[in-house]
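The structure is given below, and queries will be raised subsequently.
Only one protein chain is missing from this complex, and each of the others stays in its spot.
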Amino acid sequence: MAASRYAADPPDAMRRVELEGLTLLYHRTSGLTHFLAPPAPEILDALAAGPASAAEVAASIGERFEIESEDPAAAIAARLAELEAAGLVWRT
Amino acid sequence: MNHVFGLKVGPVSFRIGSQWRGPVAALRRLYAGYPEPDGVCDFTVRLEAERIWRRWLRPSVAIRGDYVLPDAAPLPLAQGLLAAEMGMNLQMALGQKRFLLLHAASVERDGRALLLTGHSGAGKSTLAALLGERGWRFMGDEFALLDLEDGRLHPFPRAVSLKNESLGLLNGMDPGRLGPVLEGTPKGTIRHLRPNPEAVARMGEAARPVLILFPRFGRGLEPAVREVGAAEAFMRLTQASTNYVALGERGFDALARFVGALPSKAIDYADTAQAEALIDDLWPAA
Amino acid sequence: MRDARLLVRLLAEPDRAGEVRDWTSLIALARAESLIGSLAWRLEGLDLPAPVEALLEAARRDGEAARVQALWEAEMARRALAPLGIPVILLKGTAYAAAGLEAGRGRSIGDLDILVPRRGLPDVERALLAAGWEWVKEDSYDDQYYRRWMHELPPLIHRERDRMIDVHHAILPLTARPRPDMAAMVADRAPLADGLFTLSPPDMIVHAAAHLFADGDLAGGLRNLWDIDRLLREFAERDPGFWTALRERANRHGLLATVERAVRLAHHLYATPANWGQLTVADRLYCRRLVARDGWGRAKRPLTRLGFYIRSHWLRMPPLLLARHLWVKARKARR
Partner (left out) sequence: MSEKSDSVDENGGTLPSRRVVLALGAAAASTVVTIRPALAQTAGSVLNCEIPVPAPQAGSGNFIAADGSLVPPGTPGAYPPLSRPLKGEEVRAMLNGGRAPAGVNGEAAQAYANYIRRLQAGMSGFTCYASLQMPR
């Protein structure tokens, strides 16, 4: 089975304000406000380029950051599931 | 409706209709000196019998109006004034969309406003009423209205509702400013206090907010001050607002600007003298 | 203000706003009829007293927020149901908003209403439950009653977003006497850009009319009739053959009389450009019922209302079934 690919709204569908290391995000499509902790904003940044699988998201983040995690794949999958439940990403 | 009363409080006007004379007579006394609505009212409140016969037989007042909550329970006619107050609060909580509505008290000095917010029992009403008699201008004890365009606070100086232990504050107060003692209400004994003439005369003057306080009251608490981060303040204020979500992006922008521009602090106090001292300490730096 | 006639007149002819003497009553009445958003849009740009304009501006923004929320709920349902490959047809307010129709402007939108083919119901139910929706009611009688006799699943609510969804497989209860051709309705659906659908224009009117008269006691009827006026104007403007298509379609669903009455009432109250004959005696009773609200927002004419309430139950169920329904409800109330 092919891995799920995830998509996110384009950056102009969101208003982001940084407050003390957290990202306050207003999602125009839903009218909802979310508080995001790292790495959720970085995942949205990675998806701004277009749909990607969890592994591709991890790779893209790895290019910009030094990743600190026991199990990066599981952690990214868990973060994507949270973003999906909030409606910020969806499976294509 | 048989008895009608119009009332303007800050930038908001109400039309209150009642099937009984009592509640409207009490409102007229309590709000003597308040301006009348100019032209159109933002909200309509109706005080009416739940069932036709309940107008005469053990009369009870159902709180109705433009916006209603299905679970609201009626009050005995003797508490009609409280029903009117709750009716106005309900319209604000459910229907106010012109301002970001914060469940908070506010007072002003030298054109700068202090916002006090926290859940029931934190002492906002008592503190605002007290400060309003001691050189501050009382702006409101229940709702603060944040302007979505310019970020200023609009006054909403309704009568202060004091409960139970706080009633001591009314000792020595001009009896002409007091409402009737309402006993046995769902919140205990309640008595209303009309804000002083300055607060009423200046109800049209908005003020720039400079400090947010989250007071916490408790016997045995040591007086203390704690910094509240902007993110926490944002979160807490969304939960203190009934219309934050409904205002959409404008609410988001207004609130993000608000918490970004102002210091927020939590204060603990065990009596009003301690709270006053803490506020006096914090105010000059704000 | 003794009834809602002034509100009706202003919706039809906004230029007469200068005649309003009592804005407070008009606004209370419009709020009570859920027409404040529609009124605010109709009066946009007119020279109104500043406090009135401020209130209407807030109502327009509020309507916009409601639209965003309703479309979001539809999108979340789409994401949950997309893997099933079943057509999902938006109904009522959400459909008007999603299709960008004038009827959706400023309209308050409550629950999300969707229509799916009846054979797809079990899958839809499972997919929604898996995506965070939960049953609102736990009573088994109501549940059976819904499944056996109604045209929709028992209502579901999303546990995070607190929004309800009504999943219909027909536009009228299965017990109602007219039996619309649901297969035809589903087959003629109109696609939206995102993979969801609405009903075809004639079916949208048929559904709105059926909803107005046959399904309910005419509560909120003024707003539902306003929907019909807006839809009729827009569809007729787009397609000159629309009126004929509407008659044919209504006839096919066994709802011609219902649609005709809706058109007559809309013409009478909102000056919809379609003269489908004189008002009947019954029509006049409907009009009385529709405008029965005063300037304090209070419902008037309790007897007229009661008559319509009884009638609404009568229409939904054959008499024997109705008796059984009322009997079970009464026994439950006594327990």
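By written order: A, B and C. Residues from 1 in each chain.
We take it that a residue touches a chain if its C-beta (ideal position, glycine included) is under 8 Å from a C-beta of that chain, and two chains touch if they have at least 3 such contacts.
The model shown is predicted, which means the values in this text are computed figures rather than measured ones.
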Sole residue of C:P117, C:G132, C:P155 or C:P178 that reaches the chain not shown, by the stated touch rule: C:P155
Among C:D22, C:E134, C:D194 or C:D239, residue touching the chain not depicted: C:E134
Interface residues of subunit B (partner: the chain not displayed): 63, 69-73, 75, 86, 89-90, 93, 103, 118-120, 142, 161, 185-187, 235-236, 238-242, 244-246
Subunit A residues touching the omitted chain (full complex): 21, 32-40, 42, 61, 64-72, 74-79, 82-83, 85-86, 88
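By our rule, only the chains that are shown with their structure count from here on.
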Mean-CA-position distance for subunit C and subunit B (Å): 38
Geometric centre distance via CA averages, subunit C-subunit A, whole Å: 38
For subunit B, residues contacting two or more additional chains: 248
For subunit A, residues that touch 2 or more chains besides their own: 28, 31-32
Complex contact set, residues of subunit B against subunit C: 1, 13, 15, 17, 37-42, 44, 46, 48, 65-67, 95, 97-98, 246-248, 250
Of subunit C, residues touching subunit B in the complex: 23-24, 27-28, 31-32, 49, 51-52, 54-55, 58-59, 61-62, 64-65, 68, 296-298
Partner subunit B, residues of subunit A touching it in the complex: 15, 17, 19-20, 22, 24, 26, 28, 31-33, 35
